[in-house]
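Omission of a single protein chain aside, the complex is shown with its protein chains in their original locations.
Here is subunit A:
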Amino acid sequence: MSANLNPSAGYNLNATQNGGAAPPCQNGPGQTYPSVYHAAGYYSSHPQSYPPVMGQGPAPSGKAPVMNSQYHPSYYHNSHPQPVQPTVRAGPPVYDAAQTQVSQSCSATGAPPSSAHHAPQHPPPFKPLTSYPAPYYAPYPASQGLAATAASSAPLYPVASYSSAPGANQYSTVRSSQAPQAQLYQGPPGIGAPPTAVSTAPCTYARPPSGPQVAVNGQVSAVSSPVLQHYDQTQPVVTQSYKALDGDGAGERPPSGTPSNSVHSSPGHHPGADSSTTGSSSPVPNNYESLEDGSYPDSSSLPPPPPSSKAVPPFGYSYPNLHPAYQQKPASRTDTTPSYGGCNPPGYQPFSQPFPNMSQLSTALGGLSGVPELQVEGLRPVNLLQERNILPPSPLPDPEPNLSADLRKVNCSPDTFRCTLTNIPQTQALLNKAKLPLGLLLHPFRDLTQLPVITSNTIVRCRSCRTYINPFVTFLDQRRWKCNLCYRVNDVPDEFMYNPVTRSYGEPHKRPEVQNSTVEFIASSDYMLRPPQPAVYLFVLDVSHNAVETGYLTIFCQSLLDNLDKLPGDTRTRLGFVTFDSTIHFYNLQEGLSQPQMLVVSDIEDIFLPTPDSLLVNLKESRELVKDLLSSLPGMFTHTRETHSALGPALQAAYKLMSPTGGRVSVFQTQLPTQGAGLLQSREDPNLRSSTKGVQHLGPATDFYKKLALDCSGQQIAVDLFLLTSQYSDLASLACVAKYSAGSIYYYPSFHHVHNLPQLEKFQKDLQRYLTRKIGFEAVMRIRCTKGLSIHTFHGNFFVRSTDLLSLANVNPDSGFAVQMSIDESLADTSLTCFQAALLYTSSKGKRRIRVHTLCLPVVSQLSDVFAGADIQAVTCLLANMAIDRSVSSSLSDARDALVNAVVDSLSAYRNTSNLQPAGLVAPSALRLFPLYVLALLKQKALRTGTSTRLDDRVFAMCEFKSQPLQHVMRLVHPNLYRVDNLSDQGALHLNDRMVPQPQLLQLTAEKLTREGAFLMDCGSLLYLWVGKSCSEPFIRDVLGCPDHSSIPQNMSQIPELDNPSSARMRTFLSWLQESRSFWPVLHVVKDDASAKTSFFQHLVEDRTESAFSYYEFLLHIQQQMSK
């Protein structure tokens, strides 16, 4: 029992650290681990003791300050010729020996004094700490000078002497007498002793003596994780700013309904505040738990330590800390949801830290040979034709790579970074055999609850491939680390030896960079080509007759007025407006004017800026004028008769206006551009909307918008397109302007402020989010991967600058990217592969920052392992991206065939590997949803044929697939269906003070619907509430506030707030669903006879339509194809 509990707790810590499933809004980690350190005074004595340590201890090799300048001269992370590496590398075998001895002696010699001294007076430091008085690096500079001098005297790390008694003795003794480690090394007394409630040391030390280092490691990481939180607290500024930026998302939760740990506390929590929440609603595990997380999960191979009541909270209490799979259905832990406790089979050997060298690494991985249950589960053959209820009752759990517990704990959150195959095949041949696509899905700029931000003079990177140091590098010894991507051995710079978290020296492996796979660096000026740009926003508004008719202008102006103060930016923020019909209107908002001045340029052939200086103005200085303009703008064009739209020239003007600074251009367009450059003709033939043959005109009609986007991208301008239209507007051409400048596309078909209220509401909510969400300017993202892998194709909105570099003029938290990979060289000589995505951007506050995500995955040589590790959601998303590319470059029917073939091929490949030849259609359990998802894809607006689909709708759906993050795409492809008329608190989720009901997921078939029920369908940006004709009166009365079914209004889009338990439950559930995404979904209440019924039923993908297979027919079709 306890053995099971602990690993899950460990998992939870992982999620929290990475911001995993935690709510995406408060980057300020303030409220978490609030009280790790007390006794700032206690530590404050340490710095004084440093210099002597430095003098005596083994000398560092290499001088950080000198190397700084060599380290990152290039703005774009280009690799560059490496300076000669100063250290001589000692042979690994020598090293192993030395190392083990050292660590042994460390623990042995270091322990007694520490346990004598410190253990009593320094019980785990869990009292609340109000603040860390000393500045982050305060003690360091003092010792740095000394370190540098010492370094010059001994350039080579004295490997041999290190293990010899005197040096090691001094070193370890001093070290252990200094810092919190003291407590760690209190080993000896604890050996063999029964574990106690408070101290976690004993259980790790209860290991056989052969692995003392391992034991220490477990301990080390245990302590350092809370420490990291603390470390964050030392950056209150950052915390604050993030909160401000993400303010609107205060209640947001991650997609996928994995609210696991995440009961984040209210935004009111601030750094240093003790969260003081109880176990059940605490946003993070309490300190004891987190301490254990580091050490217990490894100990499954040991006799399970009897958990004390203090250490392991009662089951009910620890609820939020468990994995979602547990949380949601504790009772239904069926065989379809693998038990997480089982993920750490006895075979796992904990390993790592101080300096896990190669041999250790391989032993650790050797432990993997016992195939974990998860993998076995992934391979369980499922006969799809017989399995009627293929859908699991709760959302699919996130994929778990088959890694050791330590690595898994630090691995990147699957919401941010995931791979289609969690087991990477060794060779391209093996990958080809599996017939599954290999690729990554990224959501790099996601709102995170918790993000370690590192300010450091030296950003430690590999000197040959420029990889950032990450948790998966190997420390060969104190002074050298081995890059996990190119295997080059690098020096550890001096500065890195000092750990600001523990304030101790000589522990590079405990630095936050090495403890977290998602970190953010504050970059130095080496990462700038020019001074960081201010936040600049330009709004380009269509004011032709058509636009005024839709009434969007009023809503936009109101929304911007409301959010003027929330626009991300600082005192330099600049704002500008351009409106256009057949002419271009500029607005002079220069400070000092009594009212805004409109300047009309009617020469649209050769556009020029009337007054270049005063059109983009400082928001702070001209706030009143901006407000004036926004309040008068809607009225200015009410009687316009101008029906033409000169979008092209307006965009050219915007480009001219923005090019000196870069920034964001938001274009609002309501019709086909009819004048000037970039004018378009209607290409849609309404008669072909439902043709089954093929769809024309999916590509752009002109390259004007693409070229403009590339120019914009070069000047760091992103163009976001809002298309509010009722007629065909050739989105295929217009979208290019956003696609290649890294913008976003929003589409509101048949928008009207009176006649289409749901769209209106959606537009308002979207604008609210759009205006206030975080933004990164002049960004680039580079994706590096282990030698042998290479990037094949990118999918998303950006411009590909080189083989692994994306140029993103702006980056926003709602865009996702997909990358296809290929295997160039065999990965046989490595057991782990890593992928690192580094996003360099300028924050809205004018800070240059680098966000680094690192994902580590195992390499396998067996085809069956490749199948077992397939992440079907990621595979589906990647296939969707590939299919869309194919449909634009080739044809829609090609793309559809390719999708079907993908299923046929991979299932045939599986059939060929498994010896058994059972009848029916057999899929490995990991792929059991593959046919369903592909069928759903084929029925999407983007890819369907035979059903009437407007061209713009189709193109927009394609754009969404390419630019949305995985969770959103999955909800589009396969919506979640719940029965909601009988919501109960059974199995509900406890969040703070709320109980969120967790109804079962239903299959998307009309068979599951009954007239007696009410069903909620969650399609990402839309929620449908379908109310059956004979739905129970109490439900209609209590929840919808109507006396009976017939009196439910036609266009109901809100659930009234009624004071009764069922209404409360329903609203909690709805708001929980809505919080989990960044864009507010619109609710449609669908009556049995309403016209919206059609669109509701179109989402029931398992049913047959006139032109498409039902799920069962599709399976038969696949079986038939396979037998050919």
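We adopt the following convention: a residue touches a chain if its C-beta (ideal position, glycine included) is under 8 Å from a C-beta of that chain, and two chains touch if they have at least 3 such contacts; residues count from 1.
Just so it is clear, contacts and distances are computed from a predicted model.
For the chain of the complex excluded from view, the name given in UniProt is "Cornichon family member 1" [choices: "Cornichon family member 1", "Large ribosomal subunit protein uL24m", "Immediate early response 5 like" or "Sesquipedalian"].
Summary of contacts with the chain left out: across A:Lys433, A:His545, A:Lys707 or A:Arg979, the touching residue is A:Lys707. In the complete complex, the hidden chain is touched by one of A:Thr640, A:Thr793, A:Asn992 or A:Ser1032, namely A:Thr793.
One of A:Ser802, A:Asn912 or A:Ser1046 touches the chain omitted from the figure, and that residue is A:Ser802. Those residues of subunit A that touch the chain absent from the view are 78, 699-704, 706-707, 710, 714, 740, 790-794, 799-805, 820, 822.
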